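The complex appears here without one of its protein chains, the remainder shown in place.
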Amino acid sequence: MNYPKEDSIVLLYDKKKGKKHIINLKDINNAYSTSNGTIKKDAILQTEFGKAIKTHLDYEYILLSATLNDFIMKKLNRLTQIVYPKDAAYIIFRLDIKPGDTVLESGVGSGAMSAVFAQILGENGKLISYERREEFVKNASKNLRRFNLDKIVEIKHKDIKDGFDEKDVDAIFIDVKEPWLYLGKTVESLKCGKTLGVLVPTINQVSLVLKAFENLPVLDIDVSEILHRFWKTNAERLRPLDVMSAHTAFLIFARKVCL
Amino acid sequence: MNYPKEDSIVLLYDKKKGKKHIINLKDINNAYSTSNGTIKKDAILQTEFGKAIKTHLDYEYILLSATLNDFIMKKLNRLTQIVYPKDAAYIIFRLDIKPGDTVLESGVGSGAMSAVFAQILGENGKLISYERREEFVKNASKNLRRFNLDKIVEIKHKDIKDGFDEKDVDAIFIDVKEPWLYLGKTVESLKCGKTLGVLVPTINQVSLVLKAFENLPVLDIDVSEILHRFWKTNAERLRPLDVMSAHTAFLIFARKVCL
Amino acid sequence: MNYPKEDSIVLLYDKKKGKKHIINLKDINNAYSTSNGTIKKDAILQTEFGKAIKTHLDYEYILLSATLNDFIMKKLNRLTQIVYPKDAAYIIFRLDIKPGDTVLESGVGSGAMSAVFAQILGENGKLISYERREEFVKNASKNLRRFNLDKIVEIKHKDIKDGFDEKDVDAIFIDVKEPWLYLGKTVESLKCGKTLGVLVPTINQVSLVLKAFENLPVLDIDVSEILHRFWKTNAERLRPLDVMSAHTAFLIFARKVCL
Partner (left out) sequence: MNYPKEDSIVLLYDKKKGKKHIINLKDINNAYSTSNGTIKKDAILQTEFGKAIKTHLDYEYILLSATLNDFIMKKLNRLTQIVYPKDAAYIIFRLDIKPGDTVLESGVGSGAMSAVFAQILGENGKLISYERREEFVKNASKNLRRFNLDKIVEIKHKDIKDGFDEKDVDAIFIDVKEPWLYLGKTVESLKCGKTLGVLVPTINQVSLVLKAFENLPVLDIDVSEILHRFWKTNAERLRPLDVMSAHTAFLIFARKVCL
């Protein structure tokens, strides 16, 4: 049997409107309210995933288990620009993240990238995330807690201008405004031979990162951008959606050497 | 200290040419031969990652730890079109794969996607991969062994026309020629509320998959494609590379309901 | 001196807001009204292009000559999806349109593509445009008149199911819902060796056009799509805009043979 637990993150899918409600059951007391009526927590706990569930007004939702994608795209409380799924997924891959790894990140932003790291690192892994703005620390903590990923992430309210406290980590990811100022100290904390990732929104920043790399012990540098195009799902009238995101960020990767 | 182990997968990076050699140390006996001379296995085992190592002809390589990206792009023995990193990473994300999950896949192809699954699933997870062509089973097994991921993947030499043996799995990924023929049986093996991913190269196949979905217990369907554009890394002359991959595959995702 | 004439199409550019007003002077009587005040027609006629002009409320606009791009993007009265500049320009090029050519088109839609044809064909050229819906004929006629291109375009209120009246034309462009039904008759009107262009929004339509071509005297067929990405113009923070058009249409070209 496959029922939600007390701390499950569930998705109520509104088939008519294609709309999604994402709920961590530990965040609600007795009932969850929608514009189409109320659903009791107990009713959710007694409904199998994949089954229909009705509000007191008899409006039907489908109960699904929420994915990290649902969470980031729909539920995350955003104070900042977030790292998008297309980019986040590729960053995980290129940093070669494995369950159990130790990873450094700065800043934490709204916690979207942190959540993706945490899900893959698992309970034996560790993400330490540096963030200098207190309101971001608080908001990201809350976001991670809502997705039950807070135990894997330690958020430090700290500037990285003096570097990270940790050494010899498996991967580092930098998403700050002026990364070129901190890359020297940053690279010191990375295990020899491992990968550093930097995300920047403008190409002028790419240029400054590449210049900073000229004086640092890194090689195998690459710069890329990812475009994600969704298509309409009508089998008889297949065509891309009318609009798409034209840009999120440039991704830069490099590997540390210890000559 | 951070030295290679007997079964480490290492990368010898040729700084002059930007060329990469990827080696699983358990695959070599006494020495590894390059066109620039030979390097003894013992020398590799006694060199820290990130340091330089020389051939008997005094040609220098940098010793790095190979990532899955290196392996798939450079070392994988290909009998088939492979799933590319940009797509593989996003598939992992959308299928919401977590360490310890149980996942079904068909076919195994050259094992690229299987390797990405295996790395994220970790030793507590399991990928069962169905493949009907024997030469693909053999080649993929060899590829996974070379990257020390074979213990996590069970390859079954079996057609999926009668469905999968396993039930109630966390995610399923289908990359076969005529997926629409098998989707009914496939969905039966998926846990209620979980996600199915289908990869197809042509848009006609997308159309047939969408039509098959009309009679299956799935919803929240989307179709997308991912474009990955690399840039030249000269800080003073930033511009995209001249050519890029124009297409690898269309990605289709849907969630199982159990009404 | 470079002053507007009685029938000039002018652009009033609002520097503060980057907003554009496009006016054909023959369409206004004594004055043009903006939300920032009124400008007399005489004042416009006595202002050189490129100079500032003020409303009676002292709000400043810059007087520019309107381009076809301004007209199509800002002023065209749309009853239909229009052909976008990126596509229209490439269609002109691929159909090898020269001043003085004779060209057939169907349907006229809102007249955007017709206007682009007309501007390049010039007064010695001729576009004959077939359109079966009367309201489109009227609206497109009005659009072309507003851009002083109506003399070059003859719009026939006629279905193309029986073919075009004209023969031996230099190029034909088809933008209708079910082009495959009409391509046989259409090709008959084209000069031997010349190019036919077909625009369709969905890929299913591309498939049906390609199938129709199998039984028609055409060769050198290609299918393509054009993506146009704008960048922000801040020299210090260069990056693409956040969103872009993900799709307008697929373009198909083929050449007629007379074996």
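Chains here go by letter, A, B and C, matching the order in which they are written, and residues are numbered from 1 within each.
We take it that a residue touches a chain if its C-beta (ideal position, glycine included) is under 8 Å from a C-beta of that chain, and two chains touch if they have at least 3 such contacts.
Computed from a prediction, not measured in an experiment: that's the story for all the values here.
> Using the contact definition given at the top, list the shown chains touched by the missing chain.
Among the chains that are shown, those touched by the missing chain are A, B, C.
> May I ask which residue of B:Gly100, B:Gly163, B:Pro201 or B:Pro217 touches the chain that does not appear here?
The missing chain is touched by B:Pro201.
> Which of these, C:Leu63, C:Val137 or C:Val198, touches the one chain of the complex that we don't see?
Reading the full complex, the residue touching the unseen chain is C:Leu63.
> Out of B:Lys20, B:Lys51, B:Arg132 or B:Arg229, which is the one that touches the chain we can't see?
Considering the complete complex, B:Arg229 is the one touching the chain left out.
> Touching the absent chain: which residues on subunit A qualify?
Those residues of subunit A that touch the unshown chain are 203-204, 207.
> Footprint of the hidden chain on subunit B, which residues?
Given the touch definition above, subunit B has residues 201-204, 229-230, 236-247 touching the missing chain.
> Quickly run down the residues of subunit C that touch the omitted chain.
2, 11, 13, 15, 18, 20, 48-52, 62-65, 67-69, 85-86, 88-90, 92-94, 96, 98-100, 116, 119-120, 122, 124, 168, 191-195, 203, 206-208, 210-211, 214, 217, 219-236, 238, 250, 255-259
Heads up, the rule we're going with is that only the chains that are shown with their structure count from here on.
> Taking each chain's centre as the mean of its CA atoms, which one is most distant from subunit A?
C
> Nearest whole angstrom, what separates the Cα centre of subunit A from the Cα centre of subunit B?
Measuring from centre to centre gives 21 Å for this pair.
> Where the CA atoms of subunit A average out and where those of subunit C average out, how many Å apart are those spots?
The computed centroid separation for subunit A versus subunit C comes out at 44 Å.
> How many angstrom lie between the CA centroids of subunit B and subunit C, rounded to a whole number?
Going by mean C-alpha positions, subunit B sits 47 Å from subunit C.
> Residues of subunit B that contact two or more other chains, please.
Residues 203, 207.
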